[in-house]
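Note that one protein chain of the assembly has been removed; the remaining protein chains are unaltered in position.
Going in written order, the chains are labelled A, B and C, and every chain counts its residues from 1.
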Amino acid sequence: MADVALTSDAAEPLEKAQRRRWGFGARMRQHAGILGGLALFLALYLFYQANHPRGFTGQILIQNANEAFALALVSMAQTVPVLMAGLDLSVGAVMTLVGCIASHLVNGSPAEIAFGIVICIASGAACGFANGCVVVYGRIQPIIATLATSAIYMGFALILRPTPGGKVHEDLSWAVTSDVREFAATFGLFSDGEAVWLQPFAWIPVPLILLALIILLVWVPFTRSVTGRTVYAIGSAEGAAYMSGLPINRAKLAAFTLAGLFAGLGGLFLALQTSSGNADIPQAGAYTLNSIAAVVIGGTSLVGGSGSAIGSVIGALVLRTISFNFRIFDVAPLLQPLFEGLVLLAAVSLGGLKLLRLRNKLEVFR
Amino acid sequence: MSKTATIPAPQGFRLKPDDKPVIFAAGFVLLILLVGTGYTMLTQGSAPLLQPQYLLQQLQVGSFLGIVAAGLMLVILLGHIDLSVPWTLTAAAMMATAVGGPWAIPVGLGIGLLVGIVNGLGVAYLRVPSMIFTLGMNAVMRGLMVAHTGGFAPQTAATDLMQYLAVARIGGVIPVALLVWLAVSALVVVILTRTTLGRAIYAIGNRERAAYLSGIDTNRVILIAFALSGAAAGLAGVLLAGYSTKAYQGMGDPYLLPAIAAVVIGGTNILGGRGRYLGTLVGVILIVLLNSVLSIMQMPEAGRQIIYGTVIIAMLLVYGRGERVTG
Amino acid sequence: PKSVSGPGPDPNCFKPWNAQTKYMQWDKKPGPYRIAVVNGFVGNTWRIQMIQTAKAFAEQAGIKDKIKELKVVSTGTDVAAQLGAMEDFINQGFDAIITIAVAPDGFDRVIRLADRNNVVIVPFDNVLDTDKVMQVNEDQLEIGRSSARFLLKELGQKRDGKILEVRGLPGNSVDRDRHLGFRELMEKEGKFQIVEVVGNWDDGTAQKATADALAVHGKFEAVFTQGGSTGSVRAMMDAKHPFVPMAGEGENGYRKLIAKHAGDGLKGYSYSQSPGLVSISMKAAISALEGNPMPQLISVPIPAVDYTTLKDNVNFWSNLTDNFFAANEFPACGVNVTAPEIMAKDAKNTQ
Partner (left out) sequence: MEPAPFFALENVSKRYGGVHALRDVDFACSRGSIHAVLGENGAGKSTLMKIMAGVVQPDEGRMTLEGTPVMFPGPAAANRAGIVCIFQELSLMPELTVADNITLSSPPRRFGLIDGRAQRRRSEELLARVGCEDIDPSARVADLPLSRRQMVEIAKALGRNPKLLILDEATSALTAADVDLVYRMLFDLKARGLSILYISHRMHEIEALADRCSVFRNGRHIETFTKGTRSRDEIIGLMIGREIEGQFPPKPERPRPAPFIEIRDLSWESRLNGVTLEAGRGEIVGLGGLDGQGQKELLLALFGVLRGVRGTVTVEGRTMAMSSPRAAKSGRAHMALVPEDRKSEGLILSMSIADNLAMASLDRLARGPFLSARRTRAVVQEAIEQMRIKIGDAGDPVATLSGGNQQKVVIAKWLATGPDVILLNDPTRGIDVGTKQELYRLMRELADAGACILFYSTDYEELIGCCDRVCVMYDGRIVRALEDEAINERNLIASALNIVGQREPAHG
């Protein structure tokens, strides 16, 4: 009797507490990071398009898509380990290595090309898997493990391509770096891309379509799988995840393998785009560091547990768009690096603003 | 150094686990020397690597990396990282030579300190991940230096004092640079083992939340650590300029990754909270000798890269392994 | 562009690479022109000097009125970004694009677009492995050979002993060509033991690498340092290694050292991959836009001096800093911006 009163009353104030916290606003706040990134990107990009002599045309879109694709994929790759609260410093190296492999294999008859592409994707995944093994069975911190493996992968890349060069299938290279119509035309599909039903999409750049496919067919299923969920769980609280009987090791291996796969796809595209391979150490480094920046701008927390590869794609786009604008405006060439640095610093520091909202200082530490 | 209760031992063992890195790294240093000597024996029939002047020269060259690593270690112990080292170092060197005269060195150190403080502010007070903020700072410093060189055609000649510190040898034997390195090392050891600052650094590296609730001003500690790291980079820049008698664009680029590797090979936990300076010291020597011997053996770049990677993994497999998760 | 037969205008400036070099011709366009310089990596003195030169040259009388707009961007060591930038300038309707390629391949797509839009692309310094564009460079193989020739001359009768070769950036075609040229002669001429170390064209790295080599090998008969030559000399001085004949780049510092120590045996040779190449490339682009037939591969004479021909304030400047590259002007081409003019400017006239 007293009990009844007790429970019902007990629930009441708490319910209020909950409501106070879990309105629409809270949901938004969960995605604040990614939304911020999106806003930043739209602002910068529309500004660029609006001021471009040929703004809002197919060519510009294609050119930008081509430029952004590799970085976008490498950033997606970086996201997965970061969700597990680990960094992967080898994404740039894996991209480079796969690019070098592609410059040897992706050429010749359709069969050979298909085979080459499969090998490229497989070896990207294999590199990732190797990282996973070092982390899981070697029990070495991801950031260091991948720092080491990246050196090894660069070594292999240098062996495959002591000096830049190689060849990839020209039509394929042209097709994947153009819009849908060109793609169809190159391979004589859909009556050379003139099919009526195709026209609404004819202007879409192929890289964007590839990106969308990768997200829909690989990333989304991953996040909705138990393994994917486990990755988030590990980033959030590894011990607890283990106690809950989750497959920790499998998830870690899967995560790094997926990272390798994405990075590999990036490398494959870069090879197609440049129809060559180049074991360029500074370039690999640049991609790795940019991928980290992209991940953060995309609203993924470096301490793990929350974020999304889609955010990282947006982050990558933000980074690219910053430099787009230098081509439109007259910035003294020797001041460009400075501006670039400042904008990057500002972009990543935006996250610091949420501190102003923070009321409980303890929330800083997690 | 001896009684470092601050360095936690997982399973109740005491000093053993943190001696391991030092011992193994030292062993590996010997191995490198032996391999190198084997090579020279075969090619020249002489063993120059075992002669004191070679080793002293390596220590002289190594002291630049050593000083960078010493500063970086403070930051890594916090569980942070400082990617702005390359262009902090360069900026310090370039500004020092640009100013020249008696003010050269103070200015160089000042620049380092300044960049460090900005890093500290960003990381501690804005709570931007150090990984990213220092990356941005690195880009900014590069931008500044490009504009500086392009715009002002600065003087780039190192002052005599800078050259003295970097290349002079006391009695023609002991490199002054080495003494500078040792001085810095002594300072870091004292900070880490004997001061409240050091204790706070380890505490924050382990669990900042608890440190904060113990009334430690964690933001201030982070700020100081980054400032010190910056200053160390600045000092290294000044010395390096002295060594090559001038400051030039990009002179800091070859120092970041080796420094990180040295700290980690020395047994410092990259996530912070654990590690002793002696390890870093040995780690630096290991990296420097490895570089030198590979260069002597005319190892092609590919081989170098693969060997670096393998060495780091191998060393960590021996002693750098984390605990298996069980709740 | 259509493939035509030479000769083109101003042959001692636009010198064809060799007899086989074919000529290209673009449709004549009315000036003045919009020219873009797409640089890759920025953040070493050479690139900065190059960018400054480009801007100074655009102001030079006789050029100024032919250029409506000059835009310079640096894309960093990222081939995708560089391709994007070039494509962007094509789309913006620029007439010519001067570039230092981040990689020798992968520009096929951009070249296709450029040809469609009748845009002239001129790679220089790091050139492309293609004959579809007009390119400007010094003959890197020849740089290697001439260095070898000089050293052999200075070594007199001596045809054995150790030679130190300090190479440049691994994997870079310039490094490869200079190396091949050098080895070609040295190995033909004598039975030297050539010790090879990597210096990345960077003073500090070259200095360390040289120091290591000296520590191990004791004495060298001669030294060839592709870049970062100053570092190599410093290392020898630190190691109290006697001065020996040496071939190296065109850094002012290196030339200062030669001038100072030639008497003590530093018989030095200093070729220069000049940042001034950018001016010639711009000039070539303009000439192409004016409809002249141009050599597909333009060979720029190698500005080289040795300890006998060094002259203060002419081909080196003892009172200026070490870092810049002394050879900047090419009188034969009417490129008259000297290094000091570039590198001794102050803030306001860089904007």
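We adopt the following convention: contacts are C-beta pairs under 8 Å (C-beta built on N, C-alpha and C of every residue); 3 or more make two chains touch, one makes a residue touch a chain.
Everything numeric in this text was worked out from a predicted model, so none of it was measured.
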| item | value |
| --- | --- |
| Partners of the unshown chain among those that are drawn | A, B |
| Touch criterion as defined above, residue of A:145, A:241, A:296 or A:343 at the omitted chain | A:241 |
| Touching the absent chain when the full complex is considered, from A:306, A:325 or A:349 | A:306 |
| Contact residue for the chain not shown (choose from B:197, B:299 or B:317) | B:197 |
| Residues of chain A (touch criterion as defined above) contacting the omitted chain | 3, 5-7, 9-11, 13-18, 20-22, 26-27, 30, 221, 224-226, 229, 232-233, 235-237, 239-247, 301, 304-306, 358-362, 366 |
| Residues belonging to chain B that touch the chain removed from view | 5-6, 8-12, 14, 194-197, 199-200, 202-203, 206-207, 209-217, 273-274, 326-327 |
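Here is the rule we go by: only the chains that are shown with their structure count from here on.
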| item | value |
| --- | --- |
| Chain contact graph, described as a line, ring, star, complete graph or other shape | complete |
| Contact-richer chain pair (by C-beta pairs counted) among A-C and B-C | A-C |
| Sites on chain A at which at least two other chains make contact | 158, 162, 334, 336-337 |
| Chain C, residues touching no fewer than two other chains | 42-43, 48, 51-52, 170-171, 350 |
| Chain B-facing residues of chain A, complex | 87, 134, 138-141, 143-145, 147-152, 154-156, 158-159, 162, 238-239, 242-243, 248, 281, 289, 292-293, 296, 302, 334-342, 344-345, 348-349, 351-352, 355, 361-362, 364-366 |
| Complex contact set, residues of chain A against chain C | 52-54, 57, 59-60, 63-64, 66-67, 69-71, 158, 161-166, 170, 173-174, 177, 270, 273-276, 278-280, 282-283, 286-287, 320, 323-324, 326-327, 330, 332-334, 336-337 |
| Complex contacts: residues of chain C adjacent to chain A | 37, 39, 41-43, 48, 51-52, 55, 71-81, 83-85, 87-89, 91-93, 102-109, 112, 129, 170-173, 176, 350-351 |
